[in-house]
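All protein chains but one are shown in place.
Every chain is named by a letter (A and B) in the order it is written, and numbering of its residues begins at 1.
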Amino acid sequence: MFSERRNLRAWLLMLPLLAVMIAVIGWPLADTVRLSLTDARLVGTGGQFVGFENFAKMFSSRNFQSAFRTTLSFTFYSVSTEMVVGVLVALLLNQRFYGRTLLRALMILPWALPTVVNATLWRLIYNPEYGALNAALTQFGLIDAYRSWLGLPGSAMAALIVADVWKNFPLVALIALAALQSVPNEIRAAAISDGANVWRRFRYVTLPYLMGPLMVALVLRTIEAFKVFDLIWIMTRGGPANSTRTLSILVYQEAFAFQRAGSGASLALIVTLMITVLAVAYLKIMRSFAGGGK
Amino acid sequence: MRLKKTAALWATAVLGGLTPMIAQAETTLNALFMAQAAYSEDDIRAMTKGFEEAHPDVKINLEFVPYEGLHDKTVLSQGAGGGYDVVLFDVIWPAEFAQNKVLVDVSDRITDDMKSGVLPGAWTTVQYDGRSYGMPWILDTKYLFYNKDMLAKAGIETPPKTWAELKADAQKIKDAGIVEYPIVWSWAQAEASICDYTTLLSAYGGDFIKDGKPDFQNGGGLEALQYMVDSYKSGLTNPNSKEFLEEDVRNIFQNGDAAFALNWTYMYNLANDPKESKVAGQVGVVAAPGVEGVSDVSAVNGSMGLGIPTTSKHPDEAWAYITYMTSQKVQDEFARLSLPIWKSSYDDPAVTKGQEELITAAQKGLAAMYPRPMTPHYQEMSMALQQGIQEALLGMNSPEDALGAAAENSGL
């Protein structure tokens, strides 16, 4: 009786959230599914049912395949760099040095900078004629002539990744630092007195504490990177030669620039499915770590 | 009875007197412009102020977006009841906008004076299938700009008349060590690259579409891209051209880092303005060159018009604003960054004064304007072509294969 009332109360408290979720996520998502099976256009006619034709067309299109590869490589390189740099910086921040509090405070800055400002800032830095990067590198004698950073497929991708890493590695570092600080001093001391070397101490004492929070950061950053739109939209708009056109940009073009709401919706669903698969795979790995970890 | 009549008369008079007061309640129009090439933001704000002074009951909200955002913003605002009332549109969109009913058909609003006074080339900007979807406003094409001092230093007396001459002159300038990369273009993956390509395509006598099928991969279209790739690889063209838009071209040229540049009208007076430019007074302009035996000059139709979206609730006020903005008086007054659409303006000393060179170039260039294809699928074709051009420039694909793939991907 008591617990039933509590249960009802709990559901009542959840109700507003669930209602909002249904209105702004559930309904649109269901509508995306419906649209994906039609040839609807963005403005005007409702569109005819065409079955899975949109999906078939998408999977076989050259644009989709190249955008998929682009998205994967952007996600892989930027997230893995962020994780490695983030952990290294966290290990550094866990040492004793002058100005440690200040440096920790600085870490919040790139994270707080709006993404659009970050993208704009880096585009100015990479400007081939008047950008700071070319100027700095030539004045230090590292390159002998100005280069085009956003104008070549390989370097444009690398430039985007650097901009993304700069903004996001501090977040990983802060998460990792908090985890490092949760390692009990006794255990660390015990490992030292057991004569374990630096690597073994990291591997067997520190890493188990790091693993859980890092996996969370990894999952979130991967999902974020896979969805990337604003950074690329502002820095390259998918160029040069579409070498930085990710799936999100492709969906935008299909649904909004070409106004094909139907096939745009099918493409969006494919992207959603991919992210789900990625997230589930990560969760599986996380569980297995949680089982064998601390 | 009589009393009643009087009362009725009084009532009408009072109501009649009230009506203008109601009509005077402010109407606010949202107008969408671009912050790129042609008239500057300041020009547009000043013109609008003039309109508001003449029409105190109408208030105009100005929105400026980059050219790249203009098309999508117009399309997306379709769903919004309180969207735009006046939009600037490019010459390539009337087909799509007519098919999707984005713009109001204003054919019946156009007066005979307008019909006879405006240059015929300008009208093509706003027409599709015999109907008009707005008023032409920016009459524009790409010209060849050159730095007079640099040409003189290299011993070149007259600006090039053919693309082959341009290449030879650029080589001379480069060899003389005057500037490292003599030519600068706007070849970023954007519509700007299509405008440069179209100029060359018209010089080589190519076609975009033949019998409803893409034809740019053959003949003149292919030669145009080959010229671009050749000029890029030979080091005569600034290699960063492949990430430049019009404003970057202007920056390079007015900073004295290029001898030749292909750009719109607006660059002439800005690059000649000592406040903006390091090469003020040295700027020359001619119609873009031709190809021996094929063409004398070349030009792309880069004009733009002002139209009324079908969702506007104030089409009459919007049309009043458009007729004001496109009127000869206003256009003549602001003829520095964009030339008027009116025939007689070109004989008006007040307009031509101080920019005789530009006017001479315009008379040749505007007459030769070549259209980009009128198709509802223009966006798709353009994007496929942009990719092809970039692939060829970057050496990822030969010009033949790049254009072949673009033709296949063009959605035509």
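Simple rule for what comes next: a contact is a pair of C-beta atoms (placed from the backbone, for glycine too) under 8 Å apart; a residue touches a chain by one contact, two chains touch by 3 or more.
In this section, contacts and distances are computed from a predicted model.
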{"item": "Listed names \"DNA ligase (ATP)\", \"Cytochrome b/b6 domain-containing protein\", \"Phosphoribosylformylglycinamidine synthase subunit PurQ\" or \"Sugar ABC transporter permease\", matching UniProt entry of the absent chain", "value": "\"Sugar ABC transporter permease\""}
{"item": "Where the missing chain makes contact, among the chains that are shown", "value": "A, B"}
{"item": "Per the touch definition above, residue among A:Val84, A:Ile143, A:Ala158 or A:Ile192 touching the missing chain", "value": "A:Ile192"}
{"item": "Omitted-chain contact residue, chosen from A:Ala56, A:Val84 or A:Ala132", "value": "A:Ala132"}
{"item": "Contacting the left-out chain in the complete assembly, out of A:Met14, A:Val84 or A:Ala158", "value": "A:Met14"}
{"item": "Selected from A:Gly51, A:Gly99, A:Gly141 or A:Gly195 as touching the chain missing from the view", "value": "A:Gly99"}
{"item": "Contact with the hidden chain (one of A:Trp149, A:Tyr209 or A:Phe226)", "value": "A:Phe226"}
{"item": "Footprint left on subunit B by the chain that the document does not show", "value": "30, 32, 34-36, 40-41, 45, 48-49, 60-69, 73, 76-84, 245, 247-248, 250-251, 255"}
{"item": "Where the missing chain touches subunit A, by residue", "value": "6-7, 9-11, 13-14, 16-21, 24-25, 27-29, 31-32, 35, 42, 89, 92, 95-100, 102-117, 120-125, 127, 129-130, 132, 135, 138-139, 166, 170-171, 174-175, 177-179, 192, 213, 216-217, 220, 223-224, 226-227, 229-230, 233-234, 247-248, 251-252, 255-256, 261, 264-265, 267-269, 271-272, 275-276, 279"}
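As a convention for this text, only the chains that are shown with their structure count from here on.
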{"item": "Centroid distance [mean C-alpha coordinates] between subunit B and subunit A, Å", "value": "39"}
{"item": "Subunit B contact footprint on subunit A (complex, rising order)", "value": "41-44, 62-63, 128-130, 148, 150-153, 236-242, 253, 256-259"}
{"item": "Contact set on subunit B toward subunit A in their complex", "value": "68, 71-72, 75-76, 78-79, 100-102, 188-190, 239-240, 242-243, 248, 251-252, 255, 257, 379-380, 383, 386-387, 390-391, 394, 396, 409"}
